[in-house]
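As you look at this complex, bear in mind that one protein chain is not there, while each of the others sits in place.
Labels A and B are assigned to the chains in the order they are written; within every chain, residues are numbered from 1.
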Amino acid sequence: MAAVESVTRSQSARRPGADAWEIYRQSPTAMLGLVLVLLISVLAIIGPLVYPVDPFEIIWAPMSAPGTTERALLGTDYLGRDILAGLLVGAKATLIVGLTAAALTVIIGLVIGALAGFYLGMIDEILMRVTEFFQVLPPLLFAMVLVTMLSPSLWVVAVSIGVVSWPPTARLARAEFLRIRNLEYVTASRASGVRQGYIIWRVILPNALPPLIVSATLTIGTAILFEAGLSFLGLSDPNVMSWGLMIGSGREYMLDAWWIVTLPGVMIFFAVLGVSLVGDGLNDAFNPKLRRR
Amino acid sequence: MGLIWLIGKRLLYAVALITAVLVLNFSLLHLAPGDPADVIAGEMGGATAELLAEIRALYGLDKPFLVQLGLYLQRAYQGDLGMSFYYNLPVVDLILQRLPATMLLVFTALSFATVGGTVLGVLAARKPGGFTSSMVTLLSLVGYAAPIFWTGLMLIILFGVVIPIFPISGLYNVAKMATGLSRAVDIAHHLVLPSFTLGVVYLALYSRLTRASMLEVMQADYVRTARAKGARERTVYLRHALRNAILPVVTMAGLQFGSLISGAVLVETVFNWPGLGTLVFESVIARDYPTVLGVLFFSATLVIAANLVTDLVYRMIDPRIRLQD
Partner (left out) sequence: MSVLKVDHLCVDYRSRAGHIRLVDDISFDIQPNKTLAIVGESGCGKSMTALAMMRLLPDGATITKGVITLEGDSLTDLPEAQMRDIRGASMSMIFQEPMTSLNPVFSVGEQIAEVLRLHTDLDKQQIREKVQALIRSVGISDAGQRSSAYPHELSGGMRQRIMIAMALACSPKVLIADEPTTALDVTVQAQIFSLLRDLQARTSTAIVLITHDMGVVAEMADDIIVMYAGRLAERGSVETVLSRPAHPYTRGLIDCVPHLQLGSNISHKSVTEIPGVVPALETIGAGCPFASRCGLSEERCEAAMPELSEVRPSHQVACWNYQET
């Protein structure tokens, strides 16, 4: 066991920690992504505290343009509700659902991919067939069906997104596990009779982490987009303000009041952009050789 | 012989997948909260007693689950996906009415994305640090991060209000009552914004993919051989490199057909495009489950068909896997 541990450690010593950060720091786009992500997280966490306006409350004349009233800096929607309050409170719903869904995606994908890539044979065959089956179902459509059949709550939305989006993660995890399981130090620890669970999660997983972290980051962006799409279609909890909901409910009025749909969309755009820039930056940081692609 | 055997095997697997989708559909009907008869009637307890009795008889809801499933599959294979009690039409008829509009939208967008993405990617690969290349990078970031329905709405504001040159809603102009060629032109005109909205996301992705793939392939030994033969740079790019570089794009396009259909649902909703997307949206709001599941089934079938086609296209381009598997 000690031998395995030292192997694991020597492997993780090669794991890009400080080096990766050095590379990451030098990319302006990656830093921009980080700034965007931090900014939006700060908005979501302390925004509503600093600006405690109920986004459902009617506070001013409907469809007041941004800058025309001090009561609502970014204007009001078709009912006279404060857009700024909606953006701040909506950030929370969007991010929470996005993060939860991404976490679920990664967990499901990782477990399935790891088992398939480690055990191979029958288990691999079955799990990959299941993965293929899930890939046949158009993800958003499938999520719509799940949400409709269950109930439109944040939890259901998050779980549905997770259930429809794990297959690519599973394929990636499987490929990584397949690659790593045949490396010398893994073969060595297998031969020395170490428990399989230990090999999977403590020996292989740490070495498969870099690509999985990148994919997990990008998954957050996709999950945010899914959440926005579902709320846009009116399939999320109508009592929770979110950016997608603001766009969906405001779209009939958008030709008269562009800001109602434009501003929340800008927020989604920057949130997803930030996350994907971070993902790209991490990718470059973990694979310095592959840069410029 | 090899090819026929291969296609046969693929078709068999496709049938298995389709059956699996049907099983999923049927399980969802049962998993939904409430009495399945109510769920199928779509009115959550508000349906008349006769209707419910009719549904119970039709689906055999008093029989064991597996028998019910058997009945359901049997009817599905005969082209019967149940009744939409909201539209009062068989689900299959309803879907077949809407399918052409969706196919038109999806294939226009797909062609735009693959052709445009390839052209952009090749141009970008010619000068890795150049203008086109930067545009591809920018486009791929924006294309990924902008929610597709929002892009659609922004285009509606732009082309409905600011520069009104494209129609922003529907498949054709009902008031015009155009026929023949002018109707086709009218539809094409209506198609511009929705297919652009849907396609540009994938165009962004494929251009980036093509660029990376071209840059890699241009380093290949056979590209050097082509040059050593005295081929023009154009020929080297378009004949020798592109044909190899396109392979990952084909794979990606096939893998993403499901997500393309997902995108179509949103785009159709935004542009009131009378296809499966608007149908599923309306049925979701009306809780018309047989229709919702019918659309899921048809879309999954489309994806399966698209995967078969992708597989064949890939084999046509790449002789290395022609006879494998």
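Quick note on the criterion: a contact is a pair of C-beta atoms (placed from the backbone, for glycine too) under 8 Å apart; a residue touches a chain by one contact, two chains touch by 3 or more.
Treat the numbers as computed from the prediction; the structure is a model and nothing was measured.
K.L.:
Specify the shown partners of the omitted chain in the complete complex.
P.N.:
B
K.L.:
Quick one: which of B:4, B:66, B:181 or B:228 touches the chain that's been left out?
P.N.:
In the complete complex, the chain left out is touched by residue B:228.
K.L.:
On subunit B, where is the contact patch with the chain that was removed from view?
P.N.:
The missing chain touches subunit B at positions 220-222, 224-232, 240, 243-244, 317-320.
Methods note: only the chains that are shown with their structure count from here on.
K.L.:
List the residues on subunit A that touch subunit B in their complex, please.
P.N.:
132-133, 135-142, 144-146, 148-151, 221, 225, 228-229, 232-235, 244, 247, 251, 254-255, 258, 261-262, 265, 268-270, 272-273, 276-277, 292-293
K.L.:
Spell out the part of subunit B that touches subunit A in their complex, as residue ranges.
P.N.:
17, 20-21, 24, 28, 31-33, 128, 141-142, 144-150, 153-154, 156-157, 160-161, 212, 215, 255, 258-259, 261-263, 265-266, 269-270, 280-281, 284-285, 287, 289, 292-293, 295-296, 299-300, 303-304, 307
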